[in-house]
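Here the complex is missing a single protein chain, while all its other protein chains stay put.
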Amino acid sequence: MSAYRQPVSAFWWLRQWSYLLFVLRELSSVFVAWFVVYLLLLVAAVGDGARAYEDFLAWSGHGWVLVLNLVATAFVLLHAVTWFALAPRAIVVPRVPPWAVLVAHYAAWALLSAGVAWVVLR
Amino acid sequence: MSRRSPEPLVWLLFSGGGMAAALLVPVLLVLFGLAFPLGWLPAPDHAHLLALVGHPITKLVLFGLCALALFHWAHRFRYTLYDGLKLKQASTLIIVVCYGAALAGSAGAAAVLLMA
Partner (left out) sequence: MIKMEVTRFRPGEDDAPIVQSYEVPLRKEWAVLDGLNYIKDQLDGTLSYRWSCRMGICGSCGMTVNGKPQLSCATFLTDYAPGPVRVEPLRNFPVIRDLVVDISDFMTKLPKVKPWLIHDGEVPEDEFLQTPREMDEYKKYSMCINCMLCYSACPVYALEPEFLGPAAIALGQRYNLDSRDDGALERRDVLASAAGAWACTFVGECSTACPKGVDPAGAIQRYKLTAAVSALKDFLLPRGARR
């Protein structure tokens, strides 16, 4: 029998907004990796002494670095929000409603962010 | 029935990394990538950061964050290449490159953190 096989385009993710959002969510991982590189550059500069740290600060103010970090921040936030939204569907705790799992994640996020900011800015 | 598929292990690393990245990366990136360079907040002085980075707990936390985040990237990026670009045929190569990069990156992170 000659059934017709419906073709799948390599650009299937452009067909629907929800698919595009999925691909963007997956691409956020690239910016997570960029953050690791950026963090290690910072740590290395701090370890190299005050001069190197000043240089790093100056470099981080360059146009392209700023733009990259701005884009990366947007993607990292997309990652965080989508990650927390999906977490209650994987982590099912007996007798705890899903919304409570979600709230717990946001609470942990707020707490840790405040903690990190306090340690850095102290 | 031995099922020694590495899939559960890499998925756990992916998930751990996803969680660590979601919890910690936004604040660090906003501070060091935007707030300090743009002058929204005064950048911390060198001595404070050096003391911070020199502390073993900081080293451990940052190493965990870096390694997990890199494996998170490796796993997600692998599947993005499979699905987004229809590259499933090149699966072996993609696996070697992605997880290999994450391993190398973790080793690099350890070196940088130990020296700092």
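For clarity, chains are labelled A and B in written order, and residue numbers in each chain start from 1.
Everything below uses one rule, namely that contacts are C-beta pairs under 8 Å (C-beta built on N, C-alpha and C of every residue); 3 or more make two chains touch, one makes a residue touch a chain.
Only a predicted model underlies this, so the values are computations on that prediction, with no experimental measurement involved.
Colleague: Can you name the residues of chain B that touch the chain not displayed here?
Modeller: The list for chain B reads 1, 3, 5, 7-9, 11-12, 15, 79, 82-83, 86, 88.
Colleague: Which chain A residues touch the hidden chain?
Modeller: Residues touching the hidden chain, for chain A, are 1-6, 8, 12-13, 15-16, 18-19, 22, 26, 86, 89-92.
FYI, only the chains that are shown with their structure count from here on.
Colleague: What does chain A use to touch chain B in their complex?
Modeller: Residue positions touching the partner: 8, 10, 13, 23, 26-27, 29-30, 32-33, 35-36, 38-40, 42-44, 46-47, 49-50, 53-54, 57, 60-61, 65-66, 69-70, 72-73, 76-77, 79-80, 83-84, 87, 108-109, 112-113, 116-117, 119-122.
Colleague: Spell out the residues on chain B that touch chain A in their complex, using ranges where they run on.
Modeller: Interface residues on chain B, with respect to chain A: 17-19, 21-34, 36-38, 41, 43-44, 46, 48-50, 52-53, 62, 65-66, 69-70, 72-73, 75-77, 79-80, 83-86, 105, 108-109, 112-113, 115-116.
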